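Read through the structure below, which is laid out as structure tokens, and then see the notes.
One protein chain omitted, others in place.
Moving on, here comes chain A:
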Amino acid sequence: MADKQATVYVVDLGASMGTCNADRSETDLEYVLRYLWDRITTTVSNGRKTDTIAVVGFRTDGSDNSLVQSDDNYTNIRVLNPIGQFLMPQIRGLKKLLGPSTTDQGDGVSALVVALDLIEKYCKKLKYIRNIVLLTNGTGKFDFDGVDDIIEQIREHKINLTVLGVDFDDPEFGFLETDKSPVKAENEIALRELCDRCDGIFGTVAEAVEEIQRPRTKKTRPVHSFRGHLSIGNESINPESTLSIDVERFPRTMVAKPPTASSFALSSELDPTNDLQTIRNTRTFQVGDDDAPGKSIDIDREDMAKGYLYGRTIVPISAEDQEIVKFNTGASLKIVGFIPKSGFERSMCLTNSNIIVASKANDEAIMALSSFIHALYELDSLAIARMVTKDDKPPVMIAMAPIIEPEFECLVEVQLPFAEDVRQYKFAPLDTVKTITGKVLDKHRFIPTEELQEAMNDYVDSMDLMNLEGLNDPLLPFGQPEDVFSPVLHRIQQVIRARAIVPDEEGLPDPSPVLLNYSTIPTGLDPEEELARLRQTADVCLVPTKAKGEKVGRDKPLSGLDVGKLLEGRIQSRRIDPSNPIPEFRQMVVSVRGEEGIRPLVQQMGDIIKDIIHHSVGDLQYNKAIECLRVIREDCITLEVFELYDSFIRELKLFVGVDRRDFWSRVRKDRLGLVLPSEDSRSNTSIEESNKLYYGR
């Protein structure tokens, strides 16, 4: 994978490439370039210096190659870009050169020779993967005199030749051009023969363009992540009866991450080139100090020790003491026991999977591990083990299963949770309902009726995927991981490449359909009848947003007691007790009607909030004020009087002013500013307006 590579693209730039054919709205050249740019940008995106590219044009205006001086067979051929790593400047340079010429003069076969010459001079006898890709519409001159020598050379240097022609016939792909000119037909036959004789690939551009829609998966060279012994028993105590096998571990699955964006700074001057400047992060360290200006002082790196938090208590641990916190381990893979595969809880698996194979240079280990793999397989069991991948790494518990493929055997491993990793959440059973009084019911609106269960059974049976083929590769079963591309990964790569070629374009290209084909129920499954019956028996209803709001403050305790009655006295007072503001506000706000009723309550709460802020020592009470603020905001939205909140929050900003600026940054952080249209459709506050209140002075 990391082999050095040299690829020469030989592009037909004849005047005829500038015409549109076969009802396409783009010219032959534009059509071919779709393929060319995709290939080039794919190479650029891997960022490898040793993946080199050259581009040769033929049927060009003028000539520029090293052979033309001595031989005029090489006129109208130009080396547009010599072999080397392709970067953005090369892309920009090439873009200017790739236009149709004003001539149809120039020989395609000679251009191939120029390409061969480039490769030979660049790669010499070194280990390179050598590729030549010829792109043409096949209407120009192809002089096949001396083609035998060329074939000889291609074979000798093990060059992969690919010829792609615009509207070339390809019965396999299913393309035939009916009104082909005799010249083109002749060229096609000769080029096909050329390819056949040097094991090259001959195809039609349509197929290549279709092919580039399909994302390419990047192969990663397997790198071991553990080397050691798989052991049963303790060698130091019972050397005679300890099983020990030399093994190595490699990833089986690993998330292929999309490229990550980095931050850059816009140039301060209005720079027309719009160059971005690299950002450097500088870290400084502070501790709080009430006497210092700004309430904190900077600390020198030398004056810092290291430590941990135990609850709220700081526990300093000096560099020398680090060792005592550390759990010392040695790299190992120790079998703890074996469990039946059938009862294994699949949901426990925590990580990606890795394979364990025997050391490849050790026949005995391979044989030994093979017996382990087969025995596990035959007993339908999994091995539980404790693994330390490197000295002093913390141990992990793993489950290992056997994989036996033709010509390949291994164990596959995933990590299991420790006691601390299990969260003991309780969930009510789904098959029974327990009432407050402790009665257990098996008929309830939460429990499916027989009709619903039957409808569900039929529907699920009708949605069987086992007879469908893969959407990307028909030879694979539907939905098999090997058939599904990572949408985000390829989408981001796609847009970066597209933007690199056309930097000024607005918006993004649509995601290629291949990335979305597993996002919807497959065509071919259309159980309308079963689905209709299921919908009817399930009778699922959307809860209107309004209804959710109406519940506010009307809840009763489990016994159904009317607490509202008990609260009447308090509510009538219309005075919110500052020591119990939130509950009392909530209780009162639902008892009043309309904006006029709510306004005084919001006002009281506002005063309480201001009071809290005013009396807060530092930021100690800010949380309390923020919480009150959140409650008012929320209830004002639910009760459709967000205007009351908006005017209060404007007022509050003036109140906090400069002295309590830090409070305002909390408001901003918690997004407690003006109510946006997304929260109440009646609001017409724009994002800019909202930001102005947040950030403005």
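To be clear about the criterion, contacts are C-beta pairs under 8 Å (C-beta built on N, C-alpha and C of every residue); 3 or more make two chains touch, one makes a residue touch a chain; residues count from 1.
Keep this in mind: contacts and distances are computed from a predicted model.
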| item | value |
| --- | --- |
| Among "COMM domain-containing protein 3", "ATP-dependent DNA helicase II subunit 1", "Large ribosomal subunit protein uL4m" or "Trafficking protein particle complex subunit", UniProt-listed name of the chain not shown | "ATP-dependent DNA helicase II subunit 1" |
| Option touching the unshown chain, where A:Cys20, A:Leu176 or A:Leu266 are the choices | A:Leu266 |
| Absent-chain contact - pick from A:Asp3, A:Asp72, A:Glu172 or A:Glu345 | A:Glu345 |
| Contact residue for the chain not shown (choose from A:Asp23, A:Asp72, A:Asp145 or A:Glu302) | A:Glu302 |
| Of A:Ser25, A:Ser70, A:Thr178 or A:Ser519, the one touching the omitted chain in the full complex | A:Ser519 |
